[in-house]
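For this view, one protein chain was removed and the others were kept in their places.
Right after this comes subunit A.
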Amino acid sequence: MHNFDYARADSTRQAVSSHGPDKQAAYLAGGTTLLDLVKIDIMRPEQVVDINRLDLKRIETLNDGRTRIGALVTNTALARDERIASDYAVLSEALLSGATTQLRNKATTAGNVMQRVRCPYFRDGVSNCNKREPGSGCAAIEGHNRSVHAVLGTSEHCIATHPSDMCVAMAAIGATITVEGPEGQREIDFLDFHLLPGDTPEREHALKPGELITHVTLDAPLDNSRSHYLKLRDRASYQFALASSAVIVTLEGDTITDARVALGGVGTRPWRAHEAEAALKGQKATEATFQKAAGIAFKSATPYAHNAFKIPLGQQAIVRNLTTLTA
(Lines give C-alpha, C1' and ligand atoms only; values in the text may rest on other atoms or scores of the structure.)
Protein backbone atom coordinates (compact mmCIF):
# COMPACT_ATOMS: atom_id res chain seq x y z
CA MET A 1 0.00 0.00 0.00
CA HIS A 2 1.10 3.52 -0.88
CA ASN A 3 2.81 5.14 2.13
CA PHE A 4 1.85 8.44 3.75
CA ASP A 5 2.67 10.66 6.69
CA TYR A 6 0.61 9.90 9.74
CA ALA A 7 -0.61 12.19 12.49
CA ARG A 8 -2.83 11.23 15.39
CA ALA A 9 -5.06 14.06 16.54
CA ASP A 10 -6.05 14.53 20.17
CA SER A 11 -8.44 17.42 19.59
CA THR A 12 -10.71 18.61 16.81
CA ARG A 13 -8.64 21.73 16.37
CA GLN A 14 -5.45 19.71 16.10
CA ALA A 15 -7.08 17.41 13.55
CA VAL A 16 -8.11 20.37 11.39
CA SER A 17 -4.68 21.99 11.59
CA SER A 18 -2.84 18.72 10.89
CA HIS A 19 -5.03 18.19 7.85
CA GLY A 20 -4.86 21.79 6.60
CA PRO A 21 -6.80 22.97 3.54
CA ASP A 22 -4.75 20.49 1.53
CA LYS A 23 -6.57 18.07 -0.74
CA GLN A 24 -3.79 15.48 -0.44
CA ALA A 25 -4.67 14.81 3.18
CA ALA A 26 -7.38 12.48 4.52
CA TYR A 27 -9.02 11.95 7.88
CA LEU A 28 -8.93 8.33 9.05
CA ALA A 29 -11.95 7.09 10.97
CA GLY A 30 -12.88 3.37 10.70
CA GLY A 31 -10.80 3.12 7.53
CA THR A 32 -13.25 0.76 5.81
CA THR A 33 -13.60 3.05 2.81
CA LEU A 34 -10.31 4.94 3.01
CA LEU A 35 -7.89 2.02 3.42
CA ASP A 36 -9.80 -0.08 0.91
CA LEU A 37 -9.34 2.66 -1.69
CA VAL A 38 -5.73 3.41 -0.75
CA LYS A 39 -4.90 -0.29 -1.11
CA ILE A 40 -6.27 -0.35 -4.64
CA ASP A 41 -4.58 2.97 -5.41
CA ILE A 42 -7.77 4.95 -6.02
CA MET A 43 -7.11 7.35 -3.15
CA ARG A 44 -3.51 8.45 -2.62
CA PRO A 45 -3.33 10.69 0.46
CA GLU A 46 0.09 12.08 1.35
CA GLN A 47 -1.03 12.76 4.89
CA VAL A 48 -3.42 10.69 6.98
CA VAL A 49 -4.89 12.33 10.07
CA ASP A 50 -6.14 9.69 12.50
CA ILE A 51 -9.20 11.06 14.30
CA ASN A 52 -10.05 7.93 16.28
CA ARG A 53 -8.97 9.42 19.61
CA LEU A 54 -11.21 12.48 19.33
CA ASP A 55 -13.95 12.89 21.89
CA LEU A 56 -16.74 12.48 19.33
CA LYS A 57 -18.24 9.17 20.41
CA ARG A 58 -21.39 10.30 22.22
CA ILE A 59 -25.07 10.24 21.35
CA GLU A 60 -26.93 13.07 23.12
CA THR A 61 -30.56 14.10 23.29
CA LEU A 62 -30.76 17.89 23.01
CA ASN A 63 -33.29 20.07 24.86
CA ASP A 64 -35.18 20.75 21.65
CA GLY A 65 -35.78 17.03 21.13
CA ARG A 66 -33.09 16.55 18.49
CA THR A 67 -30.40 13.88 18.79
CA ARG A 68 -26.75 14.76 18.33
CA ILE A 69 -24.46 11.99 17.14
CA GLY A 70 -20.69 12.30 17.41
CA ALA A 71 -18.80 11.73 14.17
CA LEU A 72 -16.98 8.70 15.61
CA VAL A 73 -19.99 6.81 16.95
CA THR A 74 -19.70 3.45 15.21
CA ASN A 75 -22.46 2.09 13.03
CA THR A 76 -22.91 -0.73 15.56
CA ALA A 77 -23.12 1.61 18.56
CA LEU A 78 -25.60 3.89 16.79
CA ALA A 79 -27.84 1.03 15.67
CA ARG A 80 -27.83 -0.49 19.16
CA ASP A 81 -28.47 2.72 21.08
CA GLU A 82 -31.82 2.39 22.85
CA ARG A 83 -32.98 5.92 22.01
CA ILE A 84 -32.19 5.41 18.35
CA ALA A 85 -33.83 1.98 18.24
CA SER A 86 -37.04 3.34 19.78
CA ASP A 87 -37.31 6.90 18.38
CA TYR A 88 -35.62 6.36 15.02
CA ALA A 89 -36.22 2.67 14.23
CA VAL A 90 -35.68 3.39 10.54
CA LEU A 91 -32.10 4.45 11.24
CA SER A 92 -31.31 1.48 13.42
CA GLU A 93 -32.71 -0.90 10.80
CA ALA A 94 -30.85 0.83 7.96
CA LEU A 95 -27.55 0.58 9.81
CA LEU A 96 -28.03 -3.09 10.63
CA SER A 97 -28.85 -3.86 7.01
CA GLY A 98 -25.51 -2.47 5.86
CA ALA A 99 -22.17 -4.23 5.41
CA THR A 100 -21.21 -6.88 8.01
CA THR A 101 -20.88 -7.18 11.77
CA GLN A 102 -17.12 -6.59 11.66
CA LEU A 103 -17.36 -3.66 9.26
CA ARG A 104 -20.14 -1.99 11.27
CA ASN A 105 -17.96 -2.29 14.35
CA LYS A 106 -15.32 -0.17 12.61
CA ALA A 107 -17.42 2.10 10.40
CA THR A 108 -18.27 5.50 11.87
CA THR A 109 -21.15 7.91 11.41
CA ALA A 110 -19.10 10.52 9.53
CA GLY A 111 -17.20 7.89 7.54
CA ASN A 112 -20.48 6.39 6.42
CA VAL A 113 -21.71 9.81 5.25
CA MET A 114 -18.43 10.19 3.33
CA GLN A 115 -18.23 6.70 1.79
CA ARG A 116 -17.41 6.57 -1.90
CA VAL A 117 -19.31 4.97 -4.78
CA ARG A 118 -19.09 1.22 -5.45
CA CYS A 119 -19.05 1.59 -9.25
CA PRO A 120 -16.63 -1.07 -10.57
CA TYR A 121 -15.28 1.31 -13.22
CA PHE A 122 -14.39 3.80 -10.50
CA ARG A 123 -12.62 1.08 -8.53
CA ASP A 124 -10.76 -0.65 -11.38
CA GLY A 125 -8.34 2.23 -11.85
CA VAL A 126 -8.25 1.93 -15.66
CA SER A 127 -11.70 2.55 -17.15
CA ASN A 128 -12.88 5.99 -18.14
CA CYS A 129 -14.43 7.50 -15.05
CA ASN A 130 -15.22 11.17 -14.54
CA LYS A 131 -15.19 10.78 -10.79
CA ARG A 132 -11.67 9.40 -10.70
CA GLU A 133 -10.30 11.23 -13.74
CA PRO A 134 -12.47 14.28 -14.49
CA GLY A 135 -13.14 14.66 -18.21
CA SER A 136 -12.28 11.06 -19.11
CA GLY A 137 -15.88 9.97 -19.66
CA CYS A 138 -18.14 7.46 -17.94
CA ALA A 139 -17.65 3.79 -18.77
CA ALA A 140 -20.79 2.80 -16.87
CA ILE A 141 -23.25 4.61 -19.12
CA GLU A 142 -22.56 2.18 -21.98
CA GLY A 143 -21.26 -0.60 -19.76
CA HIS A 144 -22.51 -2.86 -16.99
CA ASN A 145 -24.85 -0.62 -15.10
CA ARG A 146 -27.11 -3.03 -13.29
CA SER A 147 -26.62 -3.09 -9.53
CA VAL A 148 -24.77 0.01 -8.30
CA HIS A 149 -26.04 2.48 -10.87
CA ALA A 150 -28.88 4.91 -10.47
CA VAL A 151 -32.07 5.86 -12.26
CA LEU A 152 -32.65 9.11 -10.33
CA GLY A 153 -30.36 12.14 -10.29
CA THR A 154 -28.00 10.84 -12.97
CA SER A 155 -26.21 12.99 -15.54
CA GLU A 156 -24.42 12.22 -18.79
CA HIS A 157 -21.21 12.36 -16.73
CA CYS A 158 -21.92 9.90 -13.91
CA ILE A 159 -24.66 7.47 -12.91
CA ALA A 160 -23.23 5.81 -9.78
CA THR A 161 -25.54 5.36 -6.79
CA HIS A 162 -24.67 6.68 -3.37
CA PRO A 163 -24.22 3.35 -1.61
CA SER A 164 -25.11 4.20 1.99
CA ASP A 165 -28.09 2.73 3.84
CA MET A 166 -27.61 4.92 6.92
CA CYS A 167 -27.80 8.10 4.85
CA VAL A 168 -31.16 7.10 3.35
CA ALA A 169 -32.65 6.87 6.83
CA MET A 170 -31.07 10.20 7.77
CA ALA A 171 -32.48 11.83 4.64
CA ALA A 172 -35.96 10.70 5.69
CA ILE A 173 -35.54 11.79 9.31
CA GLY A 174 -33.96 15.13 8.45
CA ALA A 175 -30.60 16.12 9.93
CA THR A 176 -27.88 18.74 10.16
CA ILE A 177 -24.19 18.11 9.69
CA THR A 178 -21.83 20.16 11.85
CA VAL A 179 -18.34 20.71 10.51
CA GLU A 180 -15.19 22.30 11.83
CA GLY A 181 -12.73 23.69 9.32
CA PRO A 182 -9.82 26.03 8.79
CA GLU A 183 -12.38 28.87 8.74
CA GLY A 184 -14.29 27.73 11.82
CA GLN A 185 -17.53 25.90 12.46
CA ARG A 186 -20.62 25.74 10.26
CA GLU A 187 -23.72 23.66 9.71
CA ILE A 188 -24.94 22.00 6.54
CA ASP A 189 -28.45 20.67 5.95
CA PHE A 190 -28.17 16.90 5.44
CA LEU A 191 -30.16 17.13 2.20
CA ASP A 192 -27.66 19.64 0.79
CA PHE A 193 -24.60 17.65 1.81
CA HIS A 194 -24.38 15.09 -1.00
CA LEU A 195 -24.15 16.69 -4.44
CA LEU A 196 -25.75 15.54 -7.68
CA PRO A 197 -23.10 14.55 -10.26
CA GLY A 198 -24.19 17.13 -12.87
CA ASP A 199 -21.15 18.34 -14.81
CA THR A 200 -18.78 17.82 -11.88
CA PRO A 201 -19.11 14.22 -10.61
CA GLU A 202 -15.72 14.54 -8.91
CA ARG A 203 -17.41 16.89 -6.42
CA GLU A 204 -19.37 14.61 -4.14
CA HIS A 205 -20.15 16.62 -1.04
CA ALA A 206 -20.43 20.10 0.40
CA LEU A 207 -17.28 20.01 2.57
CA LYS A 208 -14.64 22.60 1.84
CA PRO A 209 -11.04 21.33 1.76
CA GLY A 210 -9.92 20.34 5.24
CA GLU A 211 -13.32 20.47 6.90
CA LEU A 212 -14.00 17.81 9.50
CA ILE A 213 -17.47 16.49 10.30
CA THR A 214 -17.89 16.62 14.07
CA HIS A 215 -21.58 15.74 14.49
CA VAL A 216 -24.73 14.71 12.73
CA THR A 217 -27.82 16.03 14.52
CA LEU A 218 -31.13 14.29 13.76
CA ASP A 219 -34.35 16.30 13.68
CA ALA A 220 -36.73 15.51 16.53
CA PRO A 221 -38.78 12.40 15.74
CA LEU A 222 -42.30 12.98 14.40
CA ASP A 223 -44.82 12.54 17.21
CA ASN A 224 -46.55 9.16 17.24
CA SER A 225 -44.78 8.08 14.09
CA ARG A 226 -43.79 4.61 12.93
CA SER A 227 -40.85 3.99 10.66
CA HIS A 228 -39.19 1.18 8.74
CA TYR A 229 -36.26 0.56 6.40
CA LEU A 230 -36.81 -1.94 3.60
CA LYS A 231 -33.75 -3.05 1.65
CA LEU A 232 -34.07 -5.14 -1.51
CA ARG A 233 -30.89 -6.81 -2.75
CA ASP A 234 -29.51 -9.74 -4.69
CA ARG A 235 -29.06 -11.87 -1.57
CA ALA A 236 -30.54 -11.79 1.91
CA SER A 237 -27.55 -10.29 3.68
CA TYR A 238 -24.30 -8.42 3.13
CA GLN A 239 -25.05 -6.72 -0.16
CA PHE A 240 -25.60 -3.16 -1.29
CA ALA A 241 -29.22 -2.21 -2.03
CA LEU A 242 -30.69 -2.60 -5.49
CA ALA A 243 -33.51 -0.48 -4.11
CA SER A 244 -34.40 0.52 -0.59
CA SER A 245 -36.89 2.76 1.14
CA ALA A 246 -36.86 4.60 4.44
CA VAL A 247 -40.41 5.54 5.38
CA ILE A 248 -41.78 7.41 8.39
CA VAL A 249 -45.57 7.89 8.75
CA THR A 250 -48.07 9.23 11.22
CA LEU A 251 -51.69 8.12 11.04
CA GLU A 252 -55.02 9.29 12.37
CA GLY A 253 -57.42 6.43 11.95
CA ASP A 254 -56.66 5.28 8.44
CA THR A 255 -55.60 8.70 7.20
CA ILE A 256 -51.93 9.50 6.67
CA THR A 257 -51.28 12.79 8.46
CA ASP A 258 -47.55 13.02 7.74
CA ALA A 259 -45.05 11.03 5.74
CA ARG A 260 -41.36 10.99 4.94
CA VAL A 261 -39.95 8.88 2.14
CA ALA A 262 -36.32 8.46 1.11
CA LEU A 263 -34.80 5.99 -1.32
CA GLY A 264 -31.51 4.12 -1.61
CA GLY A 265 -29.91 2.07 -4.38
CA VAL A 266 -31.70 4.09 -7.06
CA GLY A 267 -30.33 7.63 -6.72
CA THR A 268 -26.98 9.33 -7.14
CA ARG A 269 -27.42 10.66 -3.64
CA PRO A 270 -29.53 9.59 -0.65
CA TRP A 271 -32.85 10.39 -2.30
CA ARG A 272 -35.61 12.24 -0.47
CA ALA A 273 -38.90 11.86 -2.35
CA HIS A 274 -40.72 15.10 -1.38
CA GLU A 275 -43.38 14.84 -4.07
CA ALA A 276 -44.27 11.30 -3.08
CA GLU A 277 -44.68 12.52 0.50
CA ALA A 278 -47.06 15.26 -0.65
CA ALA A 279 -49.12 12.62 -2.47
CA LEU A 280 -49.47 10.63 0.76
CA LYS A 281 -50.36 13.41 3.20
CA GLY A 282 -54.06 13.66 3.99
CA GLN A 283 -54.86 10.53 1.97
CA LYS A 284 -56.35 7.23 3.09
CA ALA A 285 -53.75 4.52 3.70
CA THR A 286 -54.74 2.30 0.78
CA GLU A 287 -52.75 0.45 -1.82
CA ALA A 288 -54.01 2.86 -4.48
CA THR A 289 -52.57 5.79 -2.51
CA PHE A 290 -49.23 4.00 -2.09
CA GLN A 291 -49.05 3.07 -5.77
CA LYS A 292 -49.75 6.62 -6.80
CA ALA A 293 -47.05 8.02 -4.50
CA ALA A 294 -44.58 5.38 -5.70
CA GLY A 295 -45.26 6.33 -9.31
CA ILE A 296 -44.66 9.98 -8.53
CA ALA A 297 -41.35 9.17 -6.82
CA PHE A 298 -40.00 7.72 -10.07
CA LYS A 299 -41.63 10.17 -12.46
CA SER A 300 -38.28 11.65 -13.48
CA ALA A 301 -36.37 8.34 -13.55
CA THR A 302 -34.00 7.53 -16.42
CA PRO A 303 -33.33 3.83 -16.99
CA TYR A 304 -30.03 2.56 -18.44
CA ALA A 305 -29.43 -0.65 -20.38
CA HIS A 306 -29.29 -3.01 -17.41
CA ASN A 307 -31.06 -1.23 -14.57
CA ALA A 308 -34.55 -0.40 -15.84
CA PHE A 309 -35.84 -3.01 -13.37
CA LYS A 310 -34.96 -0.58 -10.57
CA ILE A 311 -37.95 1.60 -11.43
CA PRO A 312 -40.62 -1.01 -10.59
CA LEU A 313 -38.41 -2.44 -7.82
CA GLY A 314 -38.03 0.98 -6.20
CA GLN A 315 -41.77 1.54 -6.47
CA GLN A 316 -42.38 -1.80 -4.81
CA ALA A 317 -39.95 -0.85 -2.05
CA ILE A 318 -42.18 2.15 -1.29
CA VAL A 319 -45.51 0.32 -1.56
CA ARG A 320 -44.41 -2.67 0.52
CA ASN A 321 -42.86 -0.49 3.21
CA LEU A 322 -46.03 1.63 3.52
CA THR A 323 -48.20 -1.49 3.52
CA THR A 324 -46.19 -2.94 6.43
CA LEU A 325 -46.20 0.32 8.37
CA THR A 326 -49.92 1.02 8.04
CA ALA A 327 -51.14 -2.55 8.51
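Keep in mind that, in the parts below, contacts are C-beta pairs under 8 Å (C-beta built on N, C-alpha and C of every residue); 3 or more make two chains touch, one makes a residue touch a chain; residues count from 1.
Everything that follows uses one rule, which is that contacts and distances are computed from a predicted model.
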Should one name the undisplayed chain from "Phosphonate ABC transporter, permease protein PhnE", "Sarcosine oxidase subunit gamma", "2-oxoacid:ferredoxin oxidoreductase subunit beta" or "Xanthine dehydrogenase YagT iron-sulfur-binding subunit" using UniProt, the answer is "Xanthine dehydrogenase YagT iron-sulfur-binding subunit"
Missing-chain contact among A:A99, A:C158, A:L212 or A:L263 belongs to A:A99
Out of A:K23, A:K39 or A:K299, the sole contact with the unshown chain comes from A:K39
Even though one chain is not shown, subunit A touches it at residues 1-6, 8, 28, 30-32, 35-36, 38-40, 48, 50, 52, 80, 99-103, 105-106, 237-238
